[in-house]
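As you look at this complex, bear in mind that one protein chain is not there, while each of the others sits in place.
Entry: chain A
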């Protein structure tokens, strides 16, 4: 368990999603990383029925890095309540269909997973109901659990193979939590931030 930074990689006009992933894979392998299987992060969104008062949204997410857990984020009246549960939570949501209905389509980020010394690199292509949306790069630095102490290292490492698209400031979500111990839930929160951005945007996200 370490600190994870999630970073969007800009799509170029003349490249498709798989081409971008291939391009990044070559770079990462050139650094000496070894591919260790695949990874998958998915997100289902449930909305409460309007008859129950103010509308609430539940995001149910899975991360292949924590295969025994189900993460859920309840958004209600401006607050976000995180919850980590075990696999039975999925079955519980099935029972809750009268209250929470699956409104939006599933968002997924999946792709190859690499290990390079203390780093774990994941190149994910984001799809919303099978439509390609963009590329998310996740880098984890495993020996450290406090983001503030390893942010500079991570930024440098990210810039090393992603280029100038990496900002000098830590991600929005992590900024108030830089001196706290990093939790797996924090990774999920970052994914949710990016997923909701992809949902709002129509078509493939472009960066200039």
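The rule we apply is simple: contacts are C-beta pairs under 8 Å (C-beta built on N, C-alpha and C of every residue); 3 or more make two chains touch, one makes a residue touch a chain; residues count from 1.
To be clear about the criterion, contacts and distances are computed from a predicted model.
S.K.: Per UniProt, what's the omitted chain called: "Rab proteins geranylgeranyltransferase component A", "NADH dehydrogenase [ubiquinone] iron-sulfur protein 1, mitochondrial", "Mediator of RNA polymerase II transcription subunit 17" or "RBR-type E3 ubiquitin transferase"?
M.R.: Hidden chain identified via UniProt as "Mediator of RNA polymerase II transcription subunit 17".
S.K.: Per the definition of touch given earlier, which of A:87, A:143 or A:167 contacts the omitted chain?
M.R.: Only one listed residue reaches the unshown chain, and that is A:87.
S.K.: One chain is left out of this view; which of A:30, A:68 or A:94 touches it in the full complex?
M.R.: Candidates A:30, A:68 or A:94; residue touching the omitted chain: A:68.
S.K.: So that we can see where the missing chain sits, which residues of chain A does it touch?
M.R.: 1, 64-71, 84-88, 91, 183-185
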